[in-house]
Each structure stands twice: as C-alpha cells, then as structure tokens.
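With one protein chain held back, the other chains of the complex are shown just where they sit.
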Amino acid sequence: MTIAFLPLIPLLGALFPPLAIKSGRNVCALVTLLPTVAALVLLLAAAPTVYAGGVVRAQYEWLPQFGLSYSIFIDGLGLFFAGMILGIGLLIIIYARYYLSPKDPMGRFYAYLLLFQGAMVGVVLSDNILLLATFWELTSLSSFLLIGYWRHLPGGRQGARMALVVTGGGGLLLLAGLLLLGRIAGSYELSEILQRGDMVRASPLYVPMLLLVLGGAFTKSAQFPFHFWLPHAMAAPTPVSAYLHSATMVKAGVFLLARLWPVLAGTEIWILIVSLVGLITMLVGAWIALFKDDLKAILAYSTVSHLGLMTMLLGFGTPMAAVAAVFHILNHATFKAALFMSVGIVDHEAGTRDIRRLGGLLYLMPITGTLALIAAGSMAGLPLLNGFLSKEMMLEEAAHAAYAGNAWIVPALATLGALLSVAYSARLAIKVYLGPVRSDYPHPPHDPPAGLWLPVAVLVAPVIAIGLLPALVATRVVSQTALAVIGGEPLPIFKLALWHGVTPALLMSILAFAGGLGAFVAWSALDRLRLSLPPPEAKRIFDATVSAAVTGSRAAIAALHTGSLPRYFAVIVGTILIVGIAGFASGSYSPGMRPMLPVNAPAFTVWAILIATCAVTIAAHGNRLLALILSSMVGLGVSLAFLQFSAPDLALTQISADVVTTILLLLALNLLPRTTPRETGHARKFRDGAIAGLAGLGIGGLAYAVMTTDLQSISSYHIAQSKPGGGGTNVVNVILVDFRGFDTFGEIIVLCIAALAIYALLESSLRGAAARRLASMRQGIEAADAHPLMLVVVTRVLLPLVLTVGVYIFLRGHNLPGGGFVAGLVVAIALLMQAIASGYEWAAMRRRINAHTMLALGVLAAGLTGLASFLFARPFLTSTFGYFHLPVIGEFELASAMAFDAGVFLTVVGTVLLSLSQIARVGARAERNPVPEGPSDIRFPQRADAAVSAAAPTYRQED
Amino acid sequence: MSHWIVAPIVIPAFAAPLLLLVRRAPHLQRKVSLAATALLLAVGIALYGLAMDGTVRPYFLGSWPAPYGIVLVLDRLSATMVLLTAVLASAVALYSLNGWDEKGHHFHSLFQFQLMGINGALLTGDVFNLFVFFEVMLIASYGLLLHGGGSNRLRAGFQYVAINLVGSTLFLVAVGLIYGVTGTLNMADLAVKVSQVTGDSAAILRTGALLLFLVFALKAALVPLHWWLPTAYAAAPAPSAALFAIMTKVGAYCIIRVFTLIFGADGGAAAFVAAPWILPAALVTLLIGALGVLASRVLVDLVCFAVVWSMGSLLVAVSFFDAQGLTAALYYTLHSTLIGAALFLLSNLIATRRGRWHGLLQPSPSMVQAGLMGGLFFLAAIAMAGLPPLSGFIGKLMILAAAWPSALAGWIWAIVLATSLVVIVGFSRAGTVLFWKSEAVDASHPEPLPEPVRIAPLTAAILLVSGTALLAVFAGPVTRQLEATAQQLLDPAPYIAAVLGEQQTAGLPGRR
Amino acid sequence: MIASACLIAFGAILVSAVLALFRLVRGPDVLDRVLALDTLVINIIALIVVIGLWFRTSMYFEAALLFAMVGFLTTVAFCKYLLRGNVIE
Amino acid sequence: MAIFETLVALLIVIGAFFLFVGSLGLAKLPDLMRRLHGPTKATTLGIGALLIASMFYFALIEGDPSIHELLITLFLFLTAPVTAQMIAKAYILRSQQTQNALPPTGGRTGWATLDPAPADGSAETSRD
Amino acid sequence: MEILVASAIGFLTAAGIYLILRMHSFPVIIGLTFLSYAINLFLFAMGRLAIDRPPIIASGVEGYADPLPQALVLTAIVISFGMTALIVVLALRGFLETGSDRVDERPSPSDSGERYPS
Partner (left out) sequence: MSARLFPHPLLSITVAIVWLLLVNDITAGQVVLGLFLGWAIPKLTSAYWPDRPLIRRPGKVIAYAFIVLMDIVISNIQVAYWVLYRRGPSLRSRFVTVPLDLTNAEAITTLAGTITMTPGTVSADLSADGKALLVHCLETDDAEATVAQIKDRYERRLKEIFE
C-alpha cells in the first residue's frame, strides 16, 4: 500500500465509528484503533528508508494547473511528527474509551478524532504546500468539532468557535503566504522549495510572505498575542485536550516553522520576530499558568509557554537551536500528554479539577499520582527526566543568543521562563498530589481502571527512558529529525547527555530551580502582584471584536438594505447614469451627417401633447385614475408616432395592448386606494427630479446622437428575402414569424407564463387575509344597473363584427399590417366587451374553450409548427409556403408561418382572458350586493333569457 | 446540423403546455415534469459530450443564415452551463416532490418554462434573442418566487419584479444602441462589426456596451445592483430559490460571453470596456456579502448573502479576462451554483424541522435528524465558506492564483481572505446555534417539533452537497475541461467563423 | 387642392387636439377627462384618415378602425369603473 | 376630375370644421352634459365627411374603389351613442345636483342608474 | 423631426423614472409603463426615422423603413404587456394581503410560518 493513503486511512476510517457504536463501545473503540494502527504500521514501514537517509514519496495530480497536487513524502521530520501523532493518538483512543461516559456519543467522538488525526498526518506529510494548507484548514475544522464536542457546555461552543476563527483565520493567512511562497520559489512542491531558500529570502516579496506564514503558524501554535484561544479550547473532553494540546494541533505551527526553516529562517527579520514572539509567549504563558486553579488551565497555559519556548528556539535560526527545538517537541509531547491524561483521571475520579479542592492524591491513587509526579517533574525540568535535557539545551542556546545586539536579555528572560515553569509545576505537583489527604473531595478518589492509567504509563516510560539514557533512546530520532529541519546544512555536533559539565545553562538551570521554588513559596505575594496588574484582555478583546463586528455589520446591512424600493431604484439609476456617462466620456464622438427630417405640424402636435401629458402626470399622479387616463393618452401618442414613422404594425400592437393594460389597471384600481398620498419633502422631490431629468437627458441625447448617423443594417437582407424567402410582403411580420420566429416563440411563452402567474397569484387571494380584506372592502356609491341595456345590445352586435375584423387582421398579417398578435388582441377585446357589458360569469359561460387549454394549445401549436420542420430534416421553425389554385376561389397562399401565427393568436387570447377574468373574479368578491346576472338588468317580458341559460354551455370555472 | 442543440429549449417548452393540459392530475404532472427533467439531463450530457471536441456548433433556426436569422451556438461554455442547469434542475425537481409543488398552482409548468428560459439564454447567439430568453427566465422566476403566496413573498416579489423590469428596460436601451451603431444583433456578427466601429461612434458603442454590462451585472447581483437578491431569494420557496442559484450565474455567463466575444480583445474602440468596472464592484460585493452573512438573524438570509458573496468571488475572477481567471470563474460557477442551491434546500429542510423557530438563528429544541442535518450543514458551510477539502476551497485557490498578475492583487487577496474569515464566523455562529446550542435546550420542551422525514428532498440536498465533493476530488480533470473552455472563449475566431461561415463575403444568400 | 384641404384639416385637427387637451388638463371632473380622451381619439381617427389622403395610401385604414375600437372600449371601461367600481362583474 | 377634387376637398374641409366644432364645444361649454354634445358632432358629421371624402378620393380619383371606410363609420355610429350614454350615466351618478334636476320617469321605477331594475319585470320602488 | 423624437423619449423617460422613485406601488407601475413607452420609441428610433415608407414590399417602392427594430419593438411591447399585467396583479395582491401599497418599507422579519409547508 502506498504512503499516499497515510492521511486518508484515518480520514476515511472516520466514517465507521458512528456506524460501529451500535455494536457497543468496545467495538467502536476497536474500529477506531484499526485505522490508527494501520496508518502507524504503514508509517513505520517507511522508517528504515528514512533513517537510511532516504525520502519516501507518493504523488498524484489533483489540480496541477494551479499547483495543487496530492504529494505525500516522509522524511525525518514528517516521520517524527506523524509517529507522534499516530502513537499518542493510539493511546488517546484507548484512554477515551474509558474516559467518556456512556451518555456521551462515542461514535461521533471517535469520528471527529480520526478526522483530526488524518488531517494532522496530512499536514506533516504533505510535500505540496497547497496540500499542506488544505490539511491545515482541515485540522482547524476537525478541532472545531472536537472542542465543541460537549455541545451543552456554552464554554465548549465558544471555545470551539474561537479556535476555529483564530486558527481558521490564521489558515487563510497561511494560504496566502504559501501561495506567495510558491510564486516566489516557482513551485508548490515542498521538496523543491526547500532547495531554493536563498532565492526565496532574496525575493522582494519575502517579508510579506514571511509575515503571512508566521500569521498562520503563530495562530495555530497559540503564540502571543493569539494565545488566548487555547485555554478556552480546554472545554473539550480531556482526551481531546491531551491530544490537541500536547502532541498535535498546536504543534502544527511549530512544525510549520520547522518545516520551512531552511527556506525562511536565518534572516534578520525572522530572528527578530520569531524569537521575540516565542520568548514573550513563553513568559506570558508561564506567568498565567502559575495562577490558574483549574488543572487543565494550568496545563493549557503551560503548553502556551512551552510552545513559545520551541518557537523561540526555531527563531534563533541556528542549527543547534533547531536541534534543541526538535528535542523539546518530543519531550513535551510525552510529558504533556501524560499530564493531561492524569488530570483527566483526577477529574474523573475526584470529580473536580480545581486545585484548591485537591491534595494528597498520591496516597489515594498511587499509580496515577506517581505517573503524574514524574511527568510534572519533567515539565519542571528536573534532572533524570527528559524535560531537563531539552531545557538545558534551550538555556544553552539562549545563553549565546543576542537579541538586537543585546547579549543578556535573552538569557535572563529564558531563565525567568524556566523559573516560572518550575514554579507552576511545583504548584501542580504539590497542591494536587502531595500534602494532606482531604475529606471533602466531590468523589472519593482512587486509581482508575488500567485502561485509563496505562496510556499514561506508556507515555511516562519515554520520559524516564530519555531522561536516563538520552543518547541511546533519542539521538537517532532527534538527529534524523533535526537533519530534516535544517535541510541542506550539516548537522551540528551535539550530544544528548545528562552531564555537560558546568555550563552557563547549568547555572541558569539551578537559578531557575531555586527561583522557581522560591516563587512557589511566595505564591500568595505573587498572586497579589498579579491581581494588581491589569487583567489579561485578549479574550475580552476578541469577544468584543466579534460582537462589534456583528453589531456593526447588522447596522451596516440595516442601513443599506432598508427594503425601500425608491432608494434601491435611486441607487440603481444613479449607477446606470454614472457608468453610462463615464462610458460615453471615455470614447470619442462626433455627430453624424445624416440629414434630419423636417418637422411637420401633426408631429409637433403629438409631441406637444406627449410633453404636456408627461408634465401633468408628474404633477397630478396622486389622482390615480387621472394618471391612468394620462398614461392612455401617452399610449395613443406613442402609437401615433409609430404610425407617422412608417410602423403601422407597431401602432396597431401598441394601442391594442394598451387598452387591455388599461382595463387591467382599472380592475386593479377598483381594489386599490384611489389616490396616492402626497409625499412630503422638497429635497426628496428635487433629488428624484434631478435623477429623472439626468436620465431623460441622457437617453434623449443618446437617441439623438445615434439618429444623426447613418446605419448599415442587416435588415436589407430581410427586405430582400421577405417575399421570395418568407412568402410575405409585410417584412415586420415575416421577421416575427419567420426570420426571428424564435423570438416570437419566446414572447408568447412570456405571455403564457404571465397568465399562469397571475392566475396562481389571484387564486390564492380568495383565501386568508386577502379574502378577509376583500370581504370588508367598502365600495363607493354605485350605479344600480351593472349591465346597461344599451351597452349590452351594442356590444352583442359588435361581437361578430369585431371577430370578423380579427380574422381579417390575422389573415392579412403576413402581407399587410396585422398578424396573430394584434388579431388575438382584437378577438380578446371583442370578448372583453361582452364581459364588461354582460358580466364576467355570463360571458365566461358562453366561451367555448377554457383559457388554460387555449394557452396550452397556443404554445403547442407554435411549437409543433417549429417541430414540423424536423420532418424535413430542417432546423426548428423552418417555414415553408406555397401558392395554390382552386377553382372559383382562385390562387391563394398557404404558409406554415400562419400556423405559427395561429399559436401566437391563441396564446394572446388565452392570456388576456385568463388574466382579466381572474382579476374580475377577485373583484367580484368585494361586491357588497349581489350583481344582477347578465346580460342586461332590464328584462322584457317577451324575451326568454331562461331558455337561453338552458341552451348555453355549462359554466366553466377556470382552473 | 444536430437538432439536439435546440432540445434543451424545446423539451421544457413542450413539457410546460402539456403540464397545463394535465393540470387536473397532479400525479401525472409530477411524472411528466420529472420525465422532462430527466430527458433534459440526458440531452445535457449528450451535448456536453458533443461540445468536448472543441468544435463550435451553430444551429440556424428557421434555416436562415447568420446573421439574418437567430442562431443557437453550442460551444464548450454553453454546453457546460446547460449541463449544470440540467443537474441543478434534477435535484430541484426531486426536492419539489416534498409537497412544494402542491402549495400553489402551476409549479411544474413554471419550472419547465424557467428551464426553457435559462437554456435559451445560455444557447443563443443573438443579443436580442438573449433579451427574450432573459424575459422568459425572469417571468417564470416571478411565478416561482410567488408560488404559494404569503405577504413577504408578495412584497419581495414586487421589488424583484420592479427592479428587473428596469433591468429589462436597460437591456433594450443597450441592445438598441449597439444595433444603432452596428446594424446587427448576431453576436458573431457583432464581434466583427464592433471591431470596425470608427472613432465617431465609439462613445455610443462604449455606452451601449457598458449598459449591457450593467444589465448582466444586475442579474449577477453585483453591488450596487444587488438589492433584489437578499429579499427575493429569502422569500422564495426553497426549490425556487435553489433553482434561482443558476440565474445569477446566467448573468455572469453573459458577462463572460459578451465581453470575451464581442467586447473582448478584438473589441476595437470598446475592447475590454467592462473590465475596469467589474473588479472594484466585485470586491465591494464581497464585502457586502460577508457583512450580510455576519448580520443575518435568519438562516435563509445568511444563505442569501453568502450567495451575494460568492457572486463577488466569481466576478473577481471574471474581471481578469484571461485564461486563468476565466477557468477560475467557470469552476467557481459550477461550485457556487451547486452549493448555493444545496444551502437553500438545506435551510428549508432545517426550518421545516424546527417548528415555530423555523430558520431563526436562536436555540430551539433539537430537531429531528439533527445529526444528519448538522452534518450536511457543516459540509455545505465548509464548501460555501471555501474551507477544504470541498470545491469552495479549490475555487478560492484558483481565484487567488488567477489574481496574481493583477495590479490590485494585494487588495484582492486581502479582501477575498478577510471576507472568507467573516463568512466562516457567520456560518460557525449559525451552525453552533442551530445544532449545538439547540441540543442544549431543555429536551422536555412542551412543543413537539415536526418530523418531516421524506427521502426525496433529503436525497436532493445530499446529491448537491456530494456534487461539490466530486468537483473537489475531480478538480484536475474538471479544470482541464474548463481551461479548454476558457481558451475557446479567448479565441473567438473559430466561433465567428462557425457562425458566419463564408457569408461574410458572399453577398445576400438565400435560406440555407 | 386636396393637399390644401388636407393642410386645413391638419390645422383644424391640431386645434381640436389642443382644445381636447385643455379639457383633459382642466377637468374639473374625471369624466371631463374621459370625455376629452374620447374626443381626442376621434380627432386621431380623423388625423389618420387625412394622413391616408395626404399620402394617398390606404395603409392606415386598419389603424383607424382599431383606434375606433380601442377608443370605445377604453371609454366604456372608464365609465364602467366610475359607475360600478368593478369593470367586469 | 377637377370637380371630383373639389368635392373631395370640400368634404375634407367640412369634416375638419365639424371636428373643430366638436372639440370647441368640449372646451367651451360649461357643464359636462352640455359638453357631451360636442364629440357627438365630431363623430357624426366630422368623421363621416372625412370618410366619405376618402371613399370618393380612392374611387373617383385614384380609380381604386375603396369602401371599407364605411366600416369605420358603421362602427362609430354604433358605439358613439353608447359612449355618450355611459358618460351621462356616470355623470348622473356622481352629481347630486343633476340627480335632483332629473325629470320623473313617468313609470313606477326611477332611472336605471339610480334605481335597481324590478325583479320579474314588476316595479317595486320608486326613487322620486 | 429627430429632435422631437429624441426629446419625447427623454421626457417620457424622465417622467417614468420620477414615478418609479415614488413610495407607492401604483405610481411605480405607471412609471414603468412610461419607461416602456420611452424605450419602445428609443429602440424604434435606433432604426432611424422614415416617413411614409412602411416596410410592406410593393412594386415601385424605393426605400423602406428599417423593419428589424420594428419587429424588436413589437416583441418588446408584447413582453412588457405581459410583465405589466403581472406586476399590476402583484401590487394588487400585495395590497390585499397587507393592507398597504407602500414600497418603501422593510418587509417584516423574513421568517414567518407561511414560508414553509407544514
């Protein structure tokens, strides 16, 4: 099996624990162990190669065009970290099996854990920096899930979110940094980048890139000032804390610094920033840890402190410091994981983690106590334990480090850090495990089942082993790892040993030890000192920032998205104006030479009427009926203009569409308020006037500018081909049903949809709030007769006449002004007249075809005409026509375009009838008195309407 | 000439009236609608297969030669978008079986008409025909938006319709200006004629081109033309909103199409006229979208603003008008369509499980299938926010990479990444409240939550989310296809040649 | 001669249209405006007929017919609205 | 020919004159009922004369007999009275003063605008 | 003549824009119809103006008005007819539902029961 699967095994393995939990907790844990073990085996199989100086690789293309490939490689550093992740992961899984209570959903826990494990392994084994960034963000996501595992705890939710925001945000910085790095280095493959350190460091983009990468690393590794998230992540179950904060998640940042060390390290700015941040973090973390009462909080801040230590070491930029860092990473992972687990045991057994309520546990739970004391000793840096060795190395490096030309500040502060470390370790050890046994533990504590303490023991074993026999146990690992860290440079000579002679480090160490104990003794005084200092603000600042961001964005969105259509329109029209004007100004323009038409009197009159109407409309639009009358006027004027300028088809279409629109608006106005309230505010009117005026000026100006130039249009083809190719002399109609029949097909579908939407909209108004409002609607004074006799009689006479006109307009459309659309409107007008004169129900009863069906048939007819051309292997809507001769009748033309036009016709009739009858139906709901049934309110004795009703087709309800 | 090219338009155009004829038989309606959608999917796949060879295939409606008749054009881009539409439509059709289709009248007819409009807009090679199909698409969307009624929907609907009517008006102005200068409507012919426009009319042409850009930008919800989106999509029924996820992309598609083919490098006096406007606006769109995500108090509002944000990302990539940028934009189009739709469906699935709390971002008793819902939401949120390993991350990576040559690269990176973080914050707040905090609420709450557990809608949401996963896993092959698409877009000559053929020189030919 | 007559007619129609517009603006009642609109339509029909004579074409005949139909329906609809509120009941 | 031309020209001028009178009446007369008389004139003699002129012109001068103008005349003669009556009815309904000035119907019911039609053809109420 | 048409287009647009900036649905609708008139004229004018040259093929006729913009405007008229019908009904329906026809108010919190099927 290829090592490419290493990260994938845990990731895919995460699917199974939730399924396995139904078979019990042990099975679930086993199922979780399996992928971890498998991955570990796979990893260790590569170890011999790596330790022989080789590198194991596997590469698959993922997104090669953008530099992202699925490249996995195992070198010393990767092996070291992956081993730690999987090894400690193994212990954590076992530990968690016993730690989690039966109420906790264990399947989910293990799934998250495996996800996290896979992501971490991915981070440390990625040979492609973009892939690394991918896994990096995955660790943020999976740790988010792990930290928030106990959803009922508010602290857990907040902690998870905070961790996600800080580390996820850092991940974004890292992504940017790594993209930059790839650009600088010319490759996203890590093994290639690592060869190009000089090139990278010489790049002008080095500094921004470095800052971005450090942003990622520092957030992840909880470096000052991003350290605040880590303690809040302690709300997670202890196994999670033990895993995330000893060996894995937070180490990712340190790992990254180590990984990129050959490329990034060594420059002045690197040293300045990284070592300083590490140093500060080390001190701040340790200082805070000293005063925490929650055991996990102590460990959390101690972790912060130790991460600072490692960062500082890497920041020194010397190979020897790097070796020290690697060594401390290893040591810290062991003792810190052991400590976290032991704290978990304490919490589990004694029912509290509060240091003030504990004491003397060594006597009650000797196994746990012993193990914890050893680990704490290592944390404090006691000789014979591994923590001592790496701390010595650190102090040794610090002793020789000069910061910004100052030789003593780093050694002094490093010693102070070590001192504090001794102090809080002592406090932890003494206050919890030593001292008198108490009688008031929440639970009587005793040693837990082996499942819980055995993992601790497994971790304490290397603490002692390395501490006693460092050269034997650790040299190989450390040197191989360090070799990978420092890249091409030769590994410095180092010796892992208990005794290096009296070195500055030893002196500093002794100083730290003594001082630490002193600090422990003087704890109360120090605590008073701490209380007198300003409290740490980081979390408060974070919370305040987030809530300010939320409040601010709410205010911003509320201010922008007011829901006011006029405002939106003002912005939109304003944008159009600005962009349009800018567009015009950015191009060259000179007026054309086209001769203008002379003005004639009728045109001038129509123009004057239009202008006057516009003015009156603006002034008097408050009276809605008047506005409607004026808009009808404008419609008349516009269609006259079309007529004047040789567009009879347009004139016909415009007026017939307008009358239907007008009736529709009247139907609506019946149920709407009759007037529009006056708007206050002259400024507003002025603003609107300015926008409107500018828009009018702009569009009028554009129209004029275009009309001064000559046009070479494709339409000469249409004129030439209309008769021979399309079989009609009305070019506009031939364009509509033939050249551009597809437009018309779309257009009738628009109509059809409009009718359907209107139908659906109004159908629902017959229920609910709308129906109640309708029922309570008060009408003004009404005439007593709904169906005046004269109107009824005349419209009835008109019906066949207008229908005849409709047929006429339809048939001539192909050759003369007219066509299916106008004909449809004419027929609809004829039918509307009946409805207006004789009532909706009366008219609807007599219609022979349901409007829905008419719509469907119209669209189908047009579509089928188009489809018919497939029979002749021609594209959709290919028309045909022919001239035929019949005796008596003579020659006549048949064109498939007419069938298409018939579809148009049907759709138009259907649309008008469906929409208007539907709105009329709604209007009828508002009637207070029953409307006399049509056709006329006045009946004459000899006229037998009753007989008619019987003969009439049954009433059709539109549906 | 393959008649299949017109099929994505004709299939729904026939399905819809047939659905009207069987309007009294709901079950038959569902069958017809599903069958038509499935057919559309099959055709979409077939057309994609056809277009993969890189040939541009014109379809001369009515047998009239270009530029005199209307021509449909199948190239890589249109095939991709048609396929995407069909995939989305399948999921939405499945989802609507939830009972949504019965909440009002004519859902399936409107749905099919909407598909017809979208496919028409994607396939047409004629600017005025594009207008017509925009209108078909829009008016169907009005119907779908209003489906089922309700006062919010009506208010939002009025705004949406009114703003889009102004957009349609602007479209006509733009088309008119362009016709007034060039005398043609066919896109390929325009590409030829625009490059020949002399200085005297350059100002008019540029104005027309920019107004056309604004029309598309309005559809694409580019700030400050985005106002309609949050209200309208939030009010829309879930399946409608999910289907609308493609409509903003149609706006983006049109920008890509028109401003590479007609006003691209060979645009003469109007070459790249829109480019300087897109980038700043897209960056502001990112900011507004992210702010909205953070500000939302209701899940569906959050999704709406996330969609605005994603449009910002997409248009940032478009603004470069180079191969990398277009590739990124196309990838992001695929991604954001699927994930936007998934989130709309999910937000509805979640809301229906929360009783009177609906989508309100406040704790409620734990919902039915909380685990499944939470998992799906988590994945969808990851994908939308651009976190690995799903397609959003890949898309973001591509956009950042594509931004490299830009003079504003620093700004772009900063804003893309910063707003990503804000979106992450927004989604994590929402998710923790909906799934974690809610679990913490007293389980003995007197009010029993509804238990809608139906397979079809769940399947639809799962399919869409897995779509983003597939996009991520197969990012390489997908991107190779999209790269070829981008290359095809950047070299309009074959397109022009395919559409106009030899007619450019051959006088006035008769019908083909 | 016919041309001169047409010019006179144009003038008369123009003045008529202005008079109708005066009534439309002046009101006072909305019915006056409806009546003005109706009159205006009649003037327009006349204008179309004269234009047909002027250009010696019968191309505009249908337009005149349609204006007549539309004018009728519009006026009736407005009156029905004022009489009953609901135009179609 | 000249006589025909003169005839046509005369008809055009007559038509134009009555159109003008109609609109003048609309503008000049003091109340709606009186104004209502204006457009009726315009319709009948004004449009009528113009349409006859058009028919004569095409039949006698262009030699292309055209009688479809009759159709417009027919249409206008059918619809104009209805329009006028509808406007009058609306005016009666809206003007209390006019209602007071109405003469009685002489029958048992009032005017249709103000009084409902009797059911079954038998009068029930009378307003005046 | 061109200046008349251009200025009429300008005035109609200005009136339309002014009306769509009002705070109630009805003037907005009237404004939209004004706009559509203006734009129909505009689009038509893009084919340039011609008097007494309708594009009806007849022998002996020299020039014709540009038929293409006419066809486009015809389509635009029909489409705007459908759109206007819909928005009118939408305004009406909204008024019936809420009792208000204002368009400058924030919709009530977007989460309400009616949005979801029960």
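We just call them A, B, C, D and E in the order they show up, numbering each chain from 1.
Everything below uses one rule, namely that contacts are C-beta pairs under 8 Å (C-beta built on N, C-alpha and C of every residue); 3 or more make two chains touch, one makes a residue touch a chain.
Worth saying up front: this structure is predicted, and the values here are computed from it rather than measured.
Trainee: Considering the entire complex, write down the shown chains that touch the omitted one.
Mentor: Even though it is not drawn, that chain still touches A, D.
Trainee: Given that one chain is not shown, which residue among A:Leu413, A:Leu801 or A:Leu864 touches it?
Mentor: Checking each option in A:Leu413, A:Leu801 or A:Leu864, the one touching the absent chain turns out to be A:Leu801.
Trainee: Which residue numbers on chain A touch the omitted chain?
Mentor: Residue positions of chain A that touch the missing chain: 784-785, 788-790, 792-794, 796, 799-801, 803-805, 807-808, 812, 834, 843, 845-846, 848, 886, 888-890, 892, 935-938, 940-945, 947-948, 951-953.
Trainee: Tell me, which residues in chain D touch the chain that this view leaves out?
Mentor: 17-18, 21, 24-25, 28-31, 33-34, 36-38, 40-41, 43-45, 48, 66-68, 70-71, 77-78, 80-82, 84-85, 88-89, 92, 101-113, 115-118, 121, 123
Following the convention adopted for this analysis, only the chains that are shown with their structure count from here on.
Trainee: More contacting C-beta pairs: A-C or A-E?
Mentor: Counting C-beta pairs in contact for A-E and A-C gives the edge to A-E.
Trainee: Farthest from chain D in C-alpha centre terms, which chain would that be?
Mentor: The most remote chain is A.
Trainee: When the C-alpha atoms of chain B and chain D are each averaged to a single point, how far apart are the two points in Å?
Mentor: Whole-Å distance between the two chain centres: 57.
Trainee: Indicate the whole-number Å distance between the mean C-alpha point of chain B and the mean C-alpha point of chain C.
Mentor: Between these chains, centre-to-centre, one finds 48 Å.
Trainee: Provide the list of chain C residues touching at least two other chains, using ranges where the numbers run on.
Mentor: 11, 13, 17, 34, 59, 65, 69, 76, 80, 83
Trainee: Two or more other chains in contact with one residue: find those residues in chain A.
Mentor: Where chain A meets two or more other chains at a single residue, that happens at 561, 563, 565, 569, 573, 644, 648, 669, 699, 702, 706-707, 711, 713-715, 718, 739-740, 743, 747, 750, 753-754, 757, 761, 764-765, 768-769, 782-783, 791, 816-817.
Trainee: Would you mind giving me the full set of chain pairs in touch?
Mentor: Going through each pair of chains, those in contact are A-B, A-C, A-D, A-E, B-E, C-D, C-E.
Trainee: Per the contact definition, I'd like the list of chain C residues that touch chain A in the complex.
Mentor: Chain C reaches chain A through residues 10-11, 13-14, 17-18, 21, 24-25, 30, 33-34, 37, 40-41, 44, 47-48, 51, 59-60, 62-63, 65-67, 69-70, 73-74, 76-78, 80-81, 83-89.
Trainee: Taking the complex as given, what residues does chain E use to touch chain A?
Mentor: Per the touch definition, chain E meets chain A at residues 1-30, 33-34, 37-38, 40-42, 44-58, 64-68, 70-75, 77-79, 81-86, 88-93, 95-99, 101, 103-107.
Trainee: Under the touch definition given earlier, write down the residues of chain D that touch chain C in their complex.
Mentor: Spelled out, the residues of chain D in touch with chain C are 2, 5-6, 8-10, 12-13, 15-17, 19-20, 22-24, 26-27, 32, 35-36, 38-39, 42-43, 46-47, 50-51, 53-54, 57-58, 61-62, 66, 68-69, 71-72, 75-76, 79, 82-83, 86-87, 89-91, 93-94, 113.
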